[in-house]
Structure formats: C-alpha cells, structure tokens
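Omission of a single protein chain aside, the complex is shown with its protein chains in their original locations.
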C-alpha cells in the first residue's frame, strides 16, 4: 500500500484534525499540478470523509485513528480514508433541501453528497479486518 | 507515540514529498493558532529536515520512508522527522558565506543552520532500532 | 483540536440587519450562529445578510447549522442574503441548494443594494 507515490496521514479520531488532512492533500495536489479550484474540491471532499470516519466509522472513540492515503498514478489523484468501523448499513440518500427547509427531513447527508459531486470517483469498501475504506479519485486533466 | 494530539505523516523517500509535510504542518499550526509568519518558519524547517532524511539518513534508498510526527502540547508545537539511517557522525558547522563565495567551502550546511535559526528547539537523536530522529519545537506565544 | 471561536458583529442598515461572521463554519459554530440569529431577531429584523469570511472553512456540520438558521428565517418570513463567500463555497452552497432560499451576493454593498 505505501509505495513510492503514496503518502499516508494518520490522524487522531477527533473533529478538527480533518484540517491537517486538507493541508496534506492540498500540498500533494498542488505539487502534481492541480489547479486551485480543483484543490478546493479535494479539500472539501477529504474533510467530509474524515469527519464521517470520526463520527460514523469510529463513533467518536478517543483511541481510534483515521488513516488517509494520498497517491498519484497515471494522471489520477487517489485518496482513501480508513476508519475502524464496519462501513455503511445502507447507501445514504441525497439530501432534499426543500424537505429539510420544511422540517420534514433532518439537515444531514451533505458529506457523502458533496464527495460525490466534487470528486470524479467515490467508492465505499468494507475491508476484512474490521476496517472501512472510503476511496475517491480525481483526474488531473479535468 | 501516536496519541490524541499527534498526527503522523509517512512519506516516500524522494525529494518533493517534503512539500506534503509542509502542507500538513502548516494546516496543523494554523489550527492551533500560529501566525502566518511563524508558519512559514515551520514549513522551511520541516522541509529541510525531510530533505536531509531523504538524502543523508535514508541515502536516497527508494524503499525507505520518512516519517513526520506533529503534536501540540502545553503551547508547544513539536515536530519529529524520522529516517532509517544512523544519524549524525559529527555535528555540522554553520556555513560561512564569505568562505563559500570565495570558493573555499562548498555551498552546503544550510538545512541544519536554518532549522536551528527558525525553530525554538532542535535536537538530534539516534534511536535504538537503527532509526534517527530530528526533533524540533516552536512555542505558540513567540 | 479546538476551533477558534467565531466572532459575529451585528449591524443595522435601514431595515436590513447584517451579521458579519468571522471564523470557520462547522458544527462548533452552532451556538454562536443561533445566538447571533436570536439577537438579530429580537431587534425585529425583516431582512438579514449573512456575511462570511472568504477564507472561512465551511463543512457539512456548518452547512447543517446554517440551514437550521434558514429554517427559522423561513418560518419568520425573513428575507436572507449571503455575502463574502469564496468561489468554492458559492459553488458548494449552490450544489446543496441553499441558494434556493438565500441569494448569494458578490459583496455586502451589492447585498444591501439588492435587498433595500
């Protein structure tokens, strides 16, 4: 996994540390030539994946970790966010802002929605050893 | 080592990836309240430590890694850069620009010099398991 | 990792109340934003401008907090404008659909002009 193109960032399981992952991803993406606008997209997507890993995957456990890997191969920046949870029970629905504003739905579901919208690829994987991976990718050309 | 305040960044042993460490450190330092000017100092210091880890510690070996830990405790940001080398043979001398300009000395030695100048603390440690640590720290108040 | 507290300044511009919000907008901003909204409300605001820093980091938790405020403004028949967002977060607010309920303006002046 940790090959010559791959950086791994290992974060405490606490809100706020997603900012460090954002900084790592932004610096990596800038180095390989992504434009500032796409880097903002990457930052938001990785932040949301980290926040979900803390809250849903690791359920706020203080001793858990969130692991982010960043790699660039064949023109594609790949980011994976790992937590120690068991993954998704059901695929989340896109939030419906009209229903939310009418108090018919709670204001949730924006994280996965934004990752889907901002990245070129998004994939959820439950791994054998009680770990969960959210994998996303963005092509450089775009 | 990896406690609730500590982020670890694991880098390929190649020049250029120090930029990712710079991004991680900058984001961490910003989050805990360092001013932009001090963040620039931190970025330069961590970059130089990573470059030395790649070149001197890991001697350019493609399969080696550079590990950076970042932590903030009691108002002090601590950064350690680990490589798989055996550390320092002799403490490097400060570069003498006048001798360098007269071609009496080679233009080397700026990395450790800048780390010393820019950080509040700098320490070199050779660890048991054939690993080397360069530890530096900066107080927030400063 | 603590988030630095938000700072919010209230200003009256005729019938428009401006909430000048400094700092990042996340789940931690909930009480700040709600308090600020409650204050603006007791001052009987019919029209609100929410002004953000263009360097602000806004995440899904902050979006949820904002929407909770917008739910209240809708219930209270208040008109809301947004100013100061970076291009990125203009896009994000558009994606999420916030722009259906609060118009985004290029600047405070533009917002004041459009809403007065």
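By letter and in written order, the chains are A, B and C; residue numbering begins at 1 in each of them.
FYI, a contact is a pair of C-beta atoms (placed from the backbone, for glycine too) under 8 Å apart; a residue touches a chain by one contact, two chains touch by 3 or more.
Values in this document were obtained by computation on a predicted structure and should not be read as measured data.
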item: Displayed chains contacted by the hidden chain, counting the whole assembly; value: A, B
item: Selected from B:2, B:15 or B:127 as touching the chain missing from the view; value: B:15
item: Absent-chain contact - pick from B:32, B:64, B:100 or B:137; value: B:100
item: Contact set of subunit B toward the excluded chain (per top definition); value: 12, 14-19, 22, 37, 40-41, 44, 47-48, 51, 95, 97-98, 100-101, 103, 107-108, 110-111, 113-114, 117
item: Residues in subunit A touching the chain absent from view; value: 5, 31-33
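In this section, only the chains that are shown with their structure count from here on.
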item: Chain contact topology (line, ring, star, complete or other); value: complete
item: Chain centre separation (subunit A, subunit C; CA means) in Å; value: 26
item: Residues of subunit C touching at least two other chains; value: 1-3
item: For subunit A, residues that touch 2 or more chains besides their own; value: 12, 14, 16-17, 19, 22
